[in-house]
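For this view, one protein chain was removed and the others were kept in their places.
Entry: chain A
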Amino acid sequence: MGFSLVEELPKLLWLVIGVAGFLAVIGVLLFFVDAGPKKTKTEWWQAALFLAPALVLLLLGLVYPVIRTTLLSFMNGQGTSWVGLDNYVRMFTQPEILVVLRNTLLWVLFGPVLATAIGLFYALLVDRRRFESVAKSLIFMPMAISFVGASIIWKFVYAYRPAEADQIGLLNQLIVWFGGEPRLWLLETPLNTLLLIVVLIWVQAGFAMVVLSAAIKAIPDDIIEAARIDGTSVWSHFWNITLPSVWPTLTVVLITISVQTLKVFDIVRTMTGGQYETSVIANEMYAQAFRYGELGMGSALAVFLFILVIPLVIVQMRTNRRLREEQR
């Protein structure tokens, strides 16, 4: 049984009904906003109608679940009885999960820094050049691709064929051209984790590049002109002018990518499925909660992830606010 359009029709119909129904409800809601009591000092009625849909969804879908997941992390696999800190103790003692934590550390150490560094370097290289916008698009393009697609692209680069056959993967072919032996890259620990991190860098460098490029262009002309007249070298220009000027933006970029990196799931799942000691927290959380039915352990991992993210986001929000105020 192959693809037939008739079988797809119910989906499309439900799509149309869903969107139309939703818009109709919103229309009615907007009508009632003005039909309610008017000219009052506190506009309870209007506020309720405007906010209720979003707030109800957020309360049910985020606020309650955060509490519930936190509670579950102190419970057993089925969520039926309390086990105290057992899940957390296991998390930091069980060898398999310690590997997961080590991998996550590797990701956070290498991914954000390298992606940001490459992004900054490239932004400087192509700044104000004639081919700038094309050059930027090339690096930026991976941002549009899903992590799943990116993983397939790189899995193909790492593909392996035995030494006597022709190679089909670019990496092994390069190794062979330089006289080496082809290797099964994704099976070698801990090299495989680093190769997975390459995929993240490949995707995120474009983000870093675009945001930093805007920051570089925002450096006031008079500063650049002054440096020019002083005849500073490329290096001292970079260290004394460019880097200090883009530093706040650099922090935001670094943290944003770090948060993304902590939650990385798709790459690991698509490339290795978390096997060969490549699993990370987000992947392990999914596996524990939804494949092994270990709700307690899965929730504990989610809570740990949350705790890791909080300080990063707070620093990011602060820097972001300062940036805004400075530019205002």
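Here, a residue touches a chain if its C-beta (ideal position, glycine included) is under 8 Å from a C-beta of that chain, and two chains touch if they have at least 3 such contacts; residues count from 1.
Keep this in mind: contacts and distances are computed from a predicted model.
Visitor: Quick one: find the hidden chain's UniProt protein name among "Aspartate carbamoyltransferase", "Molybdopterin-synthase adenylyltransferase MoeB", "Extracellular solute-binding protein" or "Sugar ABC transporter permease".
Guide: In UniProt, the chain excluded from the picture bears the name "Sugar ABC transporter permease".
Visitor: Identify the residue among A:51, A:85 or A:163 that touches the chain left out of the display.
Guide: If we include the chain that is not displayed, A:51 is the one touching it.
Visitor: In the full complex, which of A:114, A:200 or A:302 touches the chain missing from this view?
Guide: A:302
Visitor: Looking beyond the chains shown, say which of A:83, A:194 or A:323 touches the absent one.
Guide: Residue touching the chain left out of view: A:323.
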